[in-house]
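Please find one structure pasted underneath; my questions will follow.
One protein chain is absent from this view; the other protein chains keep their places.
Chains: A and B, in written order; residue numbering restarts at 1 for each.
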Amino acid sequence: MNNLRFCVILLITLMYVRAWTQSPTALDIDRIKRATVFIYQAKNVNNALVIKCVSSGTLISADGLIITNAHSVLPSDACDGDQLIVSLSVDLSEPPIPKYRAEVFSADDGLDIAVLRIARELDGRLIAKGELPILPFADIGNSDDVAIDHNLIVAGYPDLGNQAVATARGTVTAFIAEPIGRGPSWFKTRAEIPGTMSGGGAYNSAGLLIGIPTSAPLGSLAAGESCRYIADTNGDGLVNASDICVPIGDFVSTIRPIRHALSLIRGARNGLTAQLISAPAETSPPLNPPRVNRLFFAPSVNDGAPSTVVGSMPNNTKSLYLFFDYDNMKPQTVYELTVSRDGIEDTVFSLPPVRWSGRENGLWHIGSREQAWANGAYEFTLYIDGANAGSQRIVVGGSADSRSQFSDIVFGTLDQNDSLVGNGSILPLGDIASARFLYTNMPRGIPWSAIWYFGGVEVARTADLWTDASHGAKVIRVAPNGGLLPGSYRLELYIDGALSATSDFIVSGRPAGPLPEIFSRLRHAAAASPSAARAAAPASSFPTSIPAIYALFDWHQLAAGTPWTLRWLVDDQVFFETTTPWLTVESGSDFTLALTNPPDGSYKLQLLVNNLKLIEQEATVGIGQLPIDRLARFEGAILSGKVYDATTGHGIPSITIVLISADYTASEFEWREDQIVALAKSDRNGDFQFARPLAFDTPYSVAIEADGYIPHAADEFTFSADQPFADIEIAMVRG
Amino acid sequence: MEFETGRSPAIQMSPRQRWSIAFTYMLIILGLALGLNQRDSTLNLASEYSNLEAGISAKYPARWLLEETGAFIFRVRDMAHRGFNTVIEVSAAPVGSDTSERNILDQLTLQRAQVLTDYTVLAYDEFRLADDSPAISMSYSFVSRDSNPFLEGVSSIVYGLDILTVRRGQALIIAFRADADIYHRELETLRWFVQNLEF
Partner (left out) sequence: MLSETQIQSDRLREEGYAFLPVWRRLSLQLFLLTAAMLLIVLLGELFQPSLDAQLERIVTLASVSLPVILWLYLSVMPEYRVARPRRRLIGVAVVSALAASAIGLPLLEDFYRVGEWLPLQSVFARILGYMLTAGAIDAGLKFLVLRYMIYPRSLRVRSDAFAYAFASAVGYSAFLNIALVLQFELTMGAAAIYLLANLTIQLASSMFIALGIVESYFSDAYPLVLPINVLIAAMSTGLITALVGGFMSGSLGTAGNTDRPLFAFAMLVASLVVAMGVVYFLYSNAERREREAFASQWQSDGI
């Protein structure tokens, strides 16, 4: 029996050891590191490049797309550089070496995500299309699959470019939710991530990129630990506090899930840039300082609105959100939330300084769900640009009380049967707006009131004593003088003077069924210019290599400042999405959008308000399907090695190694391009590396011919999946 | 005990001996000549290229890599050479009624200056094609470096020569580039290539 037990334990141990040694993670680390870049944002000052900001980044395509934080690459007050220098880890044990210049392809300031494209050599020469060598890159994973306690590997550069690329391991400790789309807006981790690793990559245990470690250095912190003086920028011969320091930020504990970057990545990979031609020029940023008010808590969120307003939560609370109104916010605004429980900071639910990802004003929430909140007295404090902007307290613990409560407000119009119809948050123009809400534990005679706002100004108020049952649903209505004007409305419900429920809705468009008609005549056209597009006939299919396709639509009663969303998909995947306030006249026609140099594909344009899709239109270019990118995933064996002279033992420089397609043997190779999979050339030490990964289990052939040496020709150059890296030595014999 | 037979040194050689020495000289000379012939036939071994669409046929050195995808009609590269691989590239460019040959070369210069390190035009000259028709040539130099950022690539000084001729409303550009060290020797290959180019 003992022997049997011993055998079982031994077997399990051996299996564990075998599984550990075969785990691809240990090997993938090198690839992750190679795909991690260091980025300098620099400014040309008197013909010298002065470093302004630094960050890590991750190569996400073979042709030099890099994903990183926007705050350190886009020009701003703190980072006012105009050049982006990309350094690569040539030797993984050494600091990175500047190799290229990049430019911003697309960015989202608020999400703090930027996609860069390597465009020039370090000396400023343009890199011609196809001339950039195939670079190692990280495969994109699915951040929706990440769960609490999942392992994370974070890669980046732990210092100002004077240390080798590093990785930190940790776990996902919490999800933070904000109103920026589906899924969590942040992963929290306790991994030790220095500030300069911000912008790098967070990977799951399969080595797939699932997030971007993100923290925003506060612009007001101009010195100290978060800012380093590394160069004599004022030319006084000294490096001291009178020079410009490079902000490095504090330790990073937040990771932006990659889901929020997918549309930017897709757009960049396909070279797609959408332009809102009819949109007015950028409005000037708000002059008043940012502020927040009306802080309150809700146990859950319905379409961005609080389900109800609470002052305390019972035991086993797993979902809690702080709501607040905000104003005068900019994408560059840095906000921070600290959560303390019984006076001690709770790092799990706190949000370190990050960029503001909302609009200029509106209702915001931050919180978490499916995570246990320990009992205690919590205090939530908001900081805007480092200054305390407001706080709110809530107690978690005790039994679920039976307080009177309003919840789940939805808006609509009443039909002939007095039933509420509509979509819940958008109403067409009319005379009356109705709201239905649920009520619980409402004793008769308790005072309650409803206040309606339009554009922040109170337009109607009802105050009464409760006469209905204790539980149920109630419909109330408002009929402002002159009818409902287009714009944003808010309803606040109070019980005994305390806010119990609140929600916002939009009035816009003409009545037309369940959804108002805000947008109409959405169509595509091909033309030489936007003005010609307005006169062109609509079309739904376009030839390959068309320089631009235009999309046009009419709009009706859409008030200025109303947020609307433009979403563009290619082959049913979003490549462009933006939500901005409507900035032009209330009604009009031929709002024009342009998509330049679209590759073959099926393009769908959707227009949304309050996350409700109001209209969509599809058009196809060429064969109606994106070209297959054989390098979309970095799968296969990396073949590298050294070619040396057998006579001297020294590496042979500039020797070409030819990898021949599996369709041909070496003896059939006739030096035709179509027979070649890849070429590699040895460097001055004889080292070579095929930039393109070799497909697993594919019988390639190899040919090496060099003047003065006996050639090599070999077939069956096959690598299996358990051999993702091959480093070989090739002896060349003089002939 | 070793036994060796001997004879007195003979001052006069027999006719056979004289003939055998003469034959040996002839054999050596023949061998060297055949060696030279083998060298030339190996170095001049050619592959053929033809492109009916572009109306071009050419011969190029055997074992040079033929490529047809890119901003050219075709190009061939000597991949066995260590250092910058000697390349001959044939491309076409549209020509307008007001376009001069010099305009096209200047356009090439502007494009190349954007992407080639230290691109310098050295001289313009006349060039005679195989059918004795005139063409214009532009010689230039630049620095080439293997672009793999993860390797310690070696830079090479490259000399180039563009031969441009305008026919049937389009400009044909034969671009030749070789390592500066072997450029003048490799020019023979270009001349041979141009002699065998039909368009």
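Convention: a contact is a pair of C-beta atoms (placed from the backbone, for glycine too) under 8 Å apart; a residue touches a chain by one contact, two chains touch by 3 or more.
Please read all numbers here as calculations on a predicted model, not as lab measurements.
Contact with the chain not shown here comes from a single listed residue; of A:504, A:683 or A:705, that residue is A:705.
Considering the full assembly, B:80 is the residue among B:80, B:95 or B:161 that touches the omitted chain. Within chain B, the residues in touch with the undisplayed chain are 2-11, 13-14, 16-17, 19-24, 26-28, 31-32, 34-36, 38-39, 42-43, 63, 80. Chain A meets the missing chain through residues 641, 645-650, 702, 704-705, 707-714, 716-719, 726, 728-735.
By our rule, only the chains that are shown with their structure count from here on.
Rounded to whole angstrom, the centroid-to-centroid distance between chain A and chain B, based on C-alpha atoms, equals 52 Å.
Interface residues of chain B, counted against chain A in their complex, comprise 47, 63-70, 79-85, 114-117, 146-154, 156.
Partner chain B is touched in their complex by these residues of chain A: 34, 88, 90, 97, 99-100, 121, 123, 125-128, 130-133, 135, 652-656, 658, 670-673, 676, 679-685, 687-689, 691, 705-708.
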